[in-house]
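With one protein chain withheld, the remaining protein chains of the complex are depicted in position.
For reference, chains read A, B, C and D in written order, and residue numbers begin at 1 within each chain.
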Amino acid sequence: MLALTILIDGIVYASWLFIVALGLTLVFGVLKILNIAHGSFYAVGAYAAASFVGWFATLGLAPELSPVAMLLAAVAVAALLAPLTERGLLRVFYGRDEVLLVLVTYALFLILEDVTKLVWGPTPYYVSEPYMLFGNVEFGTLSYVGYDFMLIIVAVLCGLAVWWGLNRTRIGKIVLAVIHSDEIASSMGVNVSRIYTFAFMFGIFLAALAGALTAPMVSVQPGLSVGVIIVSFAVVIIGGLGSIEGAAIGALIVGLARALAVHTWPAAELFSIYIAMAIVLVFRPEGLFQRVQARKI
Amino acid sequence: MLNIESVNVTIQSVQALRGFSLAVERGSMVGLVGRNGAGKTTLLRTIMGHLTPIAGRVSWDGVDLATVPRHARAAMGVGYMPEDRGLVPELTVEENILVPVWVSKTLDERERLARVYEVLPELREMRERRALLLSGGQQKLVALARALAVGTRLLLLDEPFEGVAPALSQRLSEVVFGLRGKDLTVVIAQSELNHAASMLDREVVIERGANAKEKAA
Amino acid sequence: MTTMLSARGLMKSFGAVTAADDVNIEVPSGQRVSLIGSNGAGKTTFVNMVTGYLKPDAGTIALDGREITGLGPRRITRLGVARSFQIPQLALDMTALDNMLVAAACNDGELSFWKPARSPGRRARAMALLERFDLAAHAQRKVSELPGGVRKLLDIAMALTGQPKLLLLDEPTSGVSVEEKFPMMDTIAGALAAEKVTVLFVEHDMEIVTRYADRVIAFYSGRVIADDPPDAVLADEQVQRYVTGSLRQGA
Amino acid sequence: MDNPILKTALAGGAAIVALLAAGFVMPKWLLFLSTMAISHGLVSMGIVLLMRSGVVSFGQGFVFAAGGYAAALLANHTGITDAVVLVLGGGLAAALLAAPFSPLLSRYRGIFFAMLTLAISMVLYGILVKSEAMGGSDGFNVSRPTLFGNEISSEGANLALYSVAVVLVGLLATVARVYSDSVRGMVSLAIRENELRIEYLGASVSGAIAVNFVFAAFLGGVGGALTVLALGHIEPNFSYWTTSGEFVFVAILSGHHSMLAVFLASFVVEVVRSFSNLYFPNTWQLAMGLFLLVVIRFLPRGLGSLWIDRQVARRAEQEARA
Partner (left out) sequence: QETFRIGVVSFLSGQAAESFGIPAVNGAKLLVEAFNNGAAPAPYDKKGFGGMTVEAIYVDEAGGATKQVQELKNLYDRENVDVVVGYVSSGDCLAVAPVAEEMKRFLILYDCGTPRIFEERDYEYVFRTAAHATMDNVALGRYLKAKNVKVDSINYINQDYAWGHDSLKDFQLTMEQLYPNAKTGQDLRPKFGAGQYGTEISALLQKPASITHSSLWGGDLQALMLQSAPRGLMKRSQVVLSAGDHVLPGLGDKMPDGVILGARGAYGLMSPDTPLNRWWFSEYEKKYNVYPVQAPYRMAQALLGLKLVAEKAIAANGGKKPSPEQLAAALKGFEWESPAGKIQMVNGKGHQAIQPTAIGRTQYNKEKKRVDIVDIVRFPAECVNPPADMKAEDWIKAGFKGAKC
């Protein structure tokens, strides 16, 4: 029973984490940018969801439609903010050192932190209606909220979609060409900047979606962004940067490690992520799924 | 035709091309020779739009290339084989060849593939191998095939015979020169043209980024 | 004459590809050996195994009578093996001279924590080598600004800073223009002649091979198909078919 | 006068004297801000040294905290009160603590090195947060140190600690400069560019990185100890990832070419933050972010490139003449 609880709790947490990490790993994979501001887009997604769900309610739409509102919120964030950031900001710095780009996204994180505060103010938003939409699932003595299981489904769907898109479609292969070298890809006729914009947009969509999906479970307020950055970084590192499968397994490892800690040794929760990451890296210095490197010599 | 009118290109404060001019007739094959660092690669990359001339003009088929985005060159029938091969390591040989065909609106995948395998049959055997596993020479072969797949009208080949064993190098030049007369314009940059020289229409010498004496082939 | 390099029964495969298939090579010290072969025949793989970049799946490698199988590049280098690379391996953001200084510093043994790297003695040595390779004009330029051929030369010059017993050059002349090829090979030969360094060089240019090699080893598909003096190898039927292509052309 | 080490030492000495003199005319708040900038800059200088060998530590908070806690515990529990001894003790403790990790870490590059160091610092953070004897996440206070057996008066504390920081950090920066001009320093720089070649030249890449890591740890520990003495307080946040992040941020802002630039960057960041915090209390992050972007945009190779590029050009010219 305990093992099963740990498993369920771990998977639920992992699915949330996976959606965030998926976007992060995608953006890194394609644009070679380790996006610290990913957490900010997550927060903006949560805020947008809060606004959209509230807006749906004022329009008199049924609360059953609130998932649609959340999805729309994520789409809106991606459609508006992603091109703005990618074309307006990141593009200026392409080709620069990777570390420098991390710094650019750190600056972006600082800026977005205050911008969300200016736009939405410091008071928290609550949109817990969707959380109850899917009822409860009784499980022995435990009661889970159906929403949590819905989260698992969404995560699996997102993962499959991105994996399929990158590995089984032509677009994916074209993206691989861009990842390898934008100069070569554009010589072959690939509109590299469009691929960049789309990839970034999709990554941001995933961040915003994760934020939107989390909005009903928390109060949406300043400070939301910081918490997710490091843990999603850890997931992506464990899995191997840029790897979809890796992000999935990394999320599971982190989720299960955390659930195991909480249930059996709560005092160790604070360390669980870092220990998991360190153990994986000691045995697999480049993460579980390392990207294939071209021959150097 | 390909028309390069006294272009100047600087890379990080190094002036790599100094008023270089070149006109290549449609359907002709031109060799671009010069010592190391003469500017051959720079010229080809300028034509491909990866470098922007600070002066001068590059046009293909009457279109000023400064006005088209760099990825649009492939759609104009330009195929480019970069000096360092530039294959996508994760993709298979066949996928590498097909990427430019996929993004093109006009090319037919089956037709292009058949055509490439016809001129380079040895690729058939390795079609499923990942590009990163190939040796240097094998990669050259694939890079040429990829340029051929999309370069229906203009081929820019940067050192296609470099690091290639003599047997294969002969094959490659046969392939390239076998395309003659098909309305295909070819520019080959190479520091020496030994066995290929005889088959070219013209050899253009580039010296420290500028035109040098020209010898008719 | 002692044996400098002895490789016995080397095997190496990458997945389905066999890059070395029972390779046996003995090289007496002081000899200049050229490795030729079709593309993908396993020449670089052989060099990589000898220098410790790759571990052979089976077989042994001995240097000057000492077994070195399985040692890493650093250990093997310290035993007196130097190499150059098919694709030059340089510090791109540093000047050519600094690259040479680094090479010289590494060859001086223990890395000092305080002795200045740009000491006049070391500089003079580095400049002398650069001059010998006609690179002095490029000394102060960043490697990333240098054209491919010049990088190739620099790569070889760096390999020569130490006093290796065994030197492996992977396609030293590829990417080097005709005008510079022969002078470069002359330089290398000149630099080495006095010190009786054993040299293995991978080469596709048969002119270079015939001019500079005492002996030629031809690879095909991971196997050694010929191992004799240049004339004999180039006359070999298999070599002509798979490597030089002269057979087909003649036929 | 041709001895380059001597030249560096003289320059370092001159800088120390100049900064000491400046200390006497600075307003008090600037004195403290400078002390912080200098001691934090030292931590970033450690990162710069690591950057020169191609790795970036995102966990320098680890050694910063180690040095800080070591100095604080020494001061509170052993009766050692001399500022210089405490500071050096902090540096030593940090180096000792970091040393066992260095062989492991030297196998990693890029983001993996960064994240592994981050993990180490966060585990230390976790341990510190849980250590109730040391005040947990609230930390604890440290009494004012003495200097060469003399009590420091509370009026003179700012200046005294500033002077200690200037002298110690000045010396260490000079040492770091000599080190980065040394044979090993240049080989490190080449490792950053192409480590395969370095292995093929017979030098140990992981050895060099490990040594640099321990040296950086020492610098970080000294920085931590100085900070603690000036601050009078220590808390686990010293080891938190955002603290490490700021050190990296200063290191990148300065670029890896100049040691002086690190301190300039550190100072500029402190000043910008302090003023924007006061004048835009609600949007200081926005101000910081914009400031950062502007610097990265116009000085991509760091503040150091402002004068280093010219220096390099001058050297090239000299060589050309020679």
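The rule is simple: a contact is a pair of C-beta atoms (placed from the backbone, for glycine too) under 8 Å apart; a residue touches a chain by one contact, two chains touch by 3 or more.
Just so you know, these numbers come straight off a predicted model, no measurement behind them.
Chemist: The chain left out here touches which displayed chains?
Modeler: By the stated touch criterion, the chain not on view contacts A, D.
Chemist: Which of these touches the unseen chain: D:K28, D:R297 or D:R310?
Modeler: Reading the full complex, the residue touching the unseen chain is D:K28.
Chemist: Out of A:E86, A:D114, A:E183 or A:E286, point to the residue that touches the absent chain in the complete complex.
Modeler: Within the whole complex, the residue contacting the unshown chain is A:D114.
Chemist: Of the residues D:K7, D:R107, D:R273 or D:R301, which one touches the chain left out of the display?
Modeler: Residue touching the absent chain, from the options given: D:R273.
Chemist: Residue by residue, what part of subunit A touches the chain that was omitted?
Modeler: Subunit A touches the chain not shown through residues 2, 5, 8-10, 12-13, 16, 113-114, 117, 122-124, 126, 128, 131-132, 136, 141-145, 148, 214, 216-219, 221-224, 226-228, 258-259, 262-263, 266-267, 269-270.
Chemist: Identify the residues of subunit D touching the omitted chain, counting contacts across the whole complex.
Modeler: On the subunit D side, contact with the omitted chain comes from 27-29, 32-33, 36, 126, 129-130, 132, 135-141, 144, 154, 157, 227, 231-233, 235, 237, 240, 242-243, 270, 273-274, 277-278, 281-282, 284-285.
Going forward, only the chains that are shown with their structure count from here on.
Chemist: Stepping chain to touching chain, what's the minimum from subunit C to subunit D?
Modeler: Contact-graph shortest path, subunit C to subunit D, evaluates to 1.
Chemist: Relative to subunit C, which chain's C-alpha centre is the most remote?
Modeler: It is A.
Chemist: Suppose each chain is reduced to the average of its Cα coordinates; what separation in Å results between subunit B and subunit D?
Modeler: Taking the mean C-alpha position of each chain, the two centres sit 50 Å apart.
Chemist: Find the geometric centre of each of subunit B and subunit C from their Cα atoms only, then give the gap between the two centres in Å, rounded to an integer.
Modeler: Each chain's C-alpha centroid was found; their separation is 29 Å.
Chemist: What is the distance in Å between the mean C-alpha positions of subunit A and subunit B?
Modeler: The answer is 41 Å.
Chemist: Tell me, which residues of subunit C touch at least two other chains?
Modeler: In subunit C, residues 44, 86-87, 89 touch at least two other chains, as defined above.
Chemist: Any chance you could list the residues of subunit D touching two or more other chains?
Modeler: 196
Chemist: Could you please specify the touching residues of subunit C with respect to subunit B in the complex?
Modeler: 14-15, 17, 36-41, 44, 86-87, 144-150, 152, 171, 174-180, 204-206, 241-246, 248-249
Chemist: Under the definition above, what is the set of subunit D residues touching subunit A in their complex?
Modeler: 51, 56, 104, 107-108, 110-112, 115-116, 118-120, 122-123, 126, 129-130, 196, 241, 245, 248-249, 252-253, 282-286, 288-290, 292-293, 296-297, 300
Chemist: Subunit C touches which residues of subunit D in the complex?
Modeler: Per the stated touch rule, the residues are 4-5, 178-179, 181-187, 189-190, 192-194, 196-204, 208, 316, 319-320.
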